[in-house]
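Let's turn to chain A:
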Amino acid sequence: MNNWFIRFLTSSVGKKLLMALTGLFLILFLVVHLSGNLQLLHNDGGKSFNIYAEFMSTNVFIQTISKLNFTFILLHVLLSLYLTIQNRRARGGKRYAVTSGKSSVWASRNMGILGTLVLIFLVVHLRHFYGEMHFGSVPTVNYDGKEVRNLAAVVDYWFSKDWYVALYVFCMGALGFHLWHGFVSAFQTLGLNHPKYNGLIFFVGKAFAVIVPALFAYIPIAMYFNL
Partner candidate 1 sequence: MKLTLKIWRQKGPNEKGEFKTYVHDKVSPDMSFLEMLDVLNTELIKKGEEPVHFDHDCREGICGMCSLYINGRPHGPLQTTTCQLHMRSFKDGETITIEPWRAKPFPVIKDLVVDRSAFDRIQQAGGYISVNTGAAPDANEIPIPKKIADEAMDAATCIGCGACVAACKNASAMLFVAAKVSHLALLPQGHAERKERVERMVAQMDAEGFGACTNTRACEAECPKGISVAHIARLNREYYNAMLTSYELPSKAGGDG
Partner candidate 2 sequence: MTLDSKIPDGPLAEKWTRHKFNLKLVNPANKRKYDIIVVGTGLAGASAAASLAELGYNVKTFCFQDSPRRAHSIAAQGGINAAKNYQNDGDSVYRLFYDTIKGGDYRAREANVYRLAEVSVNIIDQCVAQGVPFAREYGGLLANRSFGGAQVSRTFYARGQTGQQLLLGAYSAMNRQIAAGKVKSYPRTEMLDVVVVDGRARGIITRDLITGKIEAHSAHAVLLCTGGYGNVFYLSTNAKGSNASAAWRAHKKGALFGNPCFTQIHPTCIPVSGHHQSKLTLMSESLRNDGRVWVPKKPVKGLTARDAAKIPESERDYFLERRYPAFGNLVPRDVASRNAKYVCDEGRGVGPTGLAVFLDFSDAIKRDGKKTIEARYGNLFDMYQQITGDNPYEVPMMIYPAVHYTMGGLWVDYNLMTTIPGLYALGEANFSDHGANRLGASALMQGLADGYFIIPYTIGDYLAGMPYEKISTDRPEFKEAIEQATGRLHRLLSIKGKKTVDEYHRELGMIMWDYCGMSRNEEGLKLAKKKIQELREEFWQNVNVLGSANELNMELEKANRVSDFMELAELMVDDALHRRESCGGHFREESATEDGEARRNDNEFAYVAAWEYKGENQPEVLHKEELKFENVKLTQRSYK
């Protein structure tokens, strides 16, 4: 591995850099996704959500970004898997009999588990929504002469099932913890650590980790209880 670029990205620091960059991209994606989901709260029979969904699934630019997004998710997952195995191996054959856990935050030590939960959720959720939208048969509705697939109805269907809502909310909790560590951690990995803006990163990171998953989780709850 003499090529400097490969050497760079395969080093422990380089791999962490990739984790941070892909993570930050996925954080951006969450914002876009959330802004779309919030359309469901409009009391318009799902119209604005459906128009948004139609746009997202047909626009060429968005679709390109979407492919990138999938690539990054895959990269993030595979890298984390690789790093986890490597990091476990670094501990050696024998593990500690007693560990106290007092010196670090729980979420920071359990990113693998939290990430796995998020991944499971992602698969389920892709199957039910993304998969239906792209490969399934979603009934259409007509808005002002334009045929649009009624994804809102699909959402309505799933969000009326209690186990699904429970799973959704639970996984948003996992996402929250994942972000609780991941957001701030990504900046540290990028080398952005300075007293001038540490407070800001910390505040925004923690607020993001609470607010974004909470809003995601609020939608199925609201729809389930017809709030």
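In the analysis below, contacts are C-beta pairs under 8 Å (C-beta built on N, C-alpha and C of every residue); 3 or more make two chains touch, one makes a residue touch a chain; residues count from 1.
Picked so that all candidates are chains of the complex that A comes from, given by their letters.
Model, not experiment: these values are computed from the prediction.
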Just give the number of the candidate touching chain A here, out of 1 or 2, all from the same complex. 1
Can you name the residues of chain A that touch candidate 1 in the complex? 4, 7-8, 11-17, 83, 86-87, 89-105, 108-109, 111, 181, 184-185, 188-194
